[in-house]
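For this view, one protein chain was removed and the others were kept in their places.
Moving on, here comes subunit A:
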């Protein structure tokens, strides 16, 4: 019994420690930073300083003057100006759209790989992850060349549009470019969990359904799809969450109004010397994602209850 408990701790200890060190503590620091003032040259307004007379480090903050060091203003700013809320909505919309497009594209592909002869499957999976062998930024830059007005892709599209009398469209530096590249970058993250799930399905179930008179659509909708839901959820989480925080893609291929919440957070830390407001935005983003995950769990539970 005791050995068992020790083993549990040994196994779960390192990941717990990792989460504590690199997630819980930094999150707590960030939460505290959200209530402080920015320093004049970046960072935060210091709470302690070296006293030039004594040479000792002294705490500057005390019960009387804490209002000069701690503030709710950063949160007030977030809630008072609707632009920030709008940017959240827009980022969720971008990430959601990316997830749905990835799902629609990845599902048939994962299904085909899972149903192909066993000896080919490993090769096909390898082909799906092949793009990861080149650097992420290089792949985004390649899209910039493809989508640029002087690129063959954009010129072909505009030539076709010209025939039907629609003026040339701008592909690079647009919403379209941001969604397209987000989908491209995240697609393998949707294919892999779906494939892992679909591969394990018992084909006898489909045969049985067919024997009982179910047509192709019924077999998919009543057997394959419900069984694949864990893969769908895993893929959706793997796509939605990174897409939501993405800043490099909108930076490179987005236009002047293409930014997402990640860009704004990065701007607060790297350009605006406003760490506290950047912390507020990060906390709000984390809370929003947690709420969404909680909601998804609730819906998932409800679904199970109905099934029973």
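Note that a residue touches a chain if its C-beta (ideal position, glycine included) is under 8 Å from a C-beta of that chain, and two chains touch if they have at least 3 such contacts; residues count from 1.
Simple rule for what comes next: contacts and distances are computed from a predicted model.
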Task: Leaving aside the chains on screen, match the unshown one to its UniProt name from "Branched-chain amino acid transport system ATP-binding protein", "Cytochrome c oxidase assembly protein CtaG", "Copper-containing nitrite reductase" or "Polyamine transporter PotD".
output: "Polyamine transporter PotD"
Field: Candidates A:12, A:65, A:170 or A:297 - the one touching the absent chain
entry: A:170
Statement: Per the whole complex, from A:3, A:80, A:135 or A:150 the residue touching the absent chain is A:150
Hidden partner interface residues of subunit A, rising order: 38-43, 83-84, 86-87, 141, 144, 148-150, 170, 172-173, 251-252, 254-259, 263-264, 267-274
